[in-house]
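Only one protein chain is missing; all other protein chains are in place.
Our next item is chain A:
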């Protein structure tokens, strides 16, 4: 009898624990999703409905007016294209060179403990807060007349993405068994050939994860672009959005539409690559 009561009580407790856990996760989901829903909802409302008190939880009169405004009458498409080109350029440069450097640091020996010193130095460049390098970069680009160019942005972003890519790829290669490459060399391939034909194909998931992160970081970057670009022809999407928050007026509908559009590719992208994302980041970060 006693054991049965005890048993029943612990079962009730287990059910209660389970329920409160689900409830906590549900709350976390709502808190995560609501702000995204809210900016999306407001981007489809007429101005007058954005200012409605109490707020309209669902857009009563959905409209694409703000999207038309942002993407047809204002140059947001240009901004988005700039963001895209700069992000892709930065990613290509960072992943290509970062992969080679990561492989070298994972596989080769260097005299005088260079390997450790260089690895640490590369990581330490990532610690530099962007605001620190902005003044010299600005003067540098000014000197070479590169202000307001996309190449300047690619160069500046590479400074932040290359160390990251190198470290991600280094830890990824360290995880791959070296024997396969050794076998390839024994079979007559060169070291470079072993890298190209054996290590690189095996590292594809790591490459994907690294590329994804470089793309996201560059697509989202704000501060460097704010300083380096001033013209519509060169500015990126985050700057275009921020530009519509002025001292006198905030164009809520328009910036909601543009802000939501800046999120959409990232979210779609995240779901397509979710497997690489979790694996890649956990590998890169957990293994340091």
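Observations, loosely collected:
The working rule: a contact is a pair of C-beta atoms (placed from the backbone, for glycine too) under 8 Å apart; a residue touches a chain by one contact, two chains touch by 3 or more; residues count from 1.
Note that contacts and distances are computed from a predicted model.
Its record in UniProt calls the unshown chain "Sugar ABC transporter permease", which is the match among "RNA polymerase subunit sigma-24", "Sugar ABC transporter permease", "CoA-transferase" or "[NiFe] hydrogenase diaphorase moiety small subunit". Of the listed residues A:72, A:183 or A:245, the one in contact with the hidden chain in the full complex is A:245. Looking at A:16, A:72, A:183 or A:266, the residue that reaches the missing chain in the full complex is A:266. By the touch rule set out above, chain A reaches the unshown chain at residues 18, 21-22, 24-25, 28-29, 31-33, 35-36, 38-39, 42, 50-55, 97-98, 100-101, 103-105, 108-110, 116, 118-125, 127-137, 139-140, 155-156, 158-159, 162-163, 166, 185, 187-193, 195, 197, 216, 219-220, 222-223, 227, 237-238, 241-242, 245, 250, 252, 255-256, 259-260, 262-263, 266-267, 270-271, 274-275, 277-278, 281-282, 285-286, 288.
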